[in-house]
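Removed: one protein chain of the complex. Kept in place: all other protein chains.
Entry: chain A
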Amino acid sequence: MNENLFTSFITPMILGLPLVTLIVLFPSLLFPTSNRLVSNRFVTLQQWMLQLVSKQMMSIHNSKGQTWTLMLMSLILFIGSTNLLGLLPHSFTPTTQLSMNLGMAIPLWAGAVITGFRNKTKASLAHFLPQGTPTPLIPMLVIIETISLFIQPMALAVRLTANITAGHLLIHLIGGATLALMSISTTTALITFTILILLTILEFAVAMIQAYVFTLLVSLYLHDNT
């Protein structure tokens, strides 16, 4: 089925038509809306979780920053659900593609920074120089801070891509090792299988943590700039 390690990461096409669009849109089906006061358990749990996350994440912002709530909540739900769905066998994870992650990170970061520059220009420029630096170091520090500012979107995108891709690759490799060891020595295969189970648990955690980290960083950039 899969000849090499890279086959699980190529963009899925079916008869030349991009299937990836449907794959990206699929997680939205898993979050049904309900107009009822008392819904089924699925919807109730999702509403509870969303309320918990939004309270925890948006309480640090002022009212101008809280206008981004919808954006950040959809972001964390999207990244979390695509990562978790990608752990199922033979599935494609859109967040392994750097192009997609760049497409998410750059506009969000740029939006936060430009908002800060437009509304609070002095405060935004002041972020380039941390407090209490000795005077001779100022020019160098300004350059370093500028570089660190412009690296932020790259870091966001690459962090997410690398984590998820690495996780998938590790699962594949250790699965392959188990397969190869199965015919040589079953005990070692079992040990390797245990490692695989632990890794799976880690990957579930990583999937959710990465979503959280991405959204948290964007909200931090927002907090600095509103």
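FYI, a contact is a pair of C-beta atoms (placed from the backbone, for glycine too) under 8 Å apart; a residue touches a chain by one contact, two chains touch by 3 or more; residues count from 1.
Here, contacts and distances are computed from a predicted model.
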item: Absent chain [UniProt protein name; select from "ATP synthase subunit b", "Presenilin", "Cornichon family member 1" or "Vacuolar protein sorting-associated protein 29"]; value: "ATP synthase subunit b"
item: Selected from A:9, A:48, A:117 or A:150 as touching the chain missing from the view; value: A:48
item: Residue touching the undisplayed chain, where the options are A:29, A:88, A:147 or A:184; value: A:88
item: On chain A, residues whose C-beta touches the chain left out of the figure; value: 1-2, 35-42, 44-45, 48, 87-90, 171-179, 193, 196-197, 199-201, 204
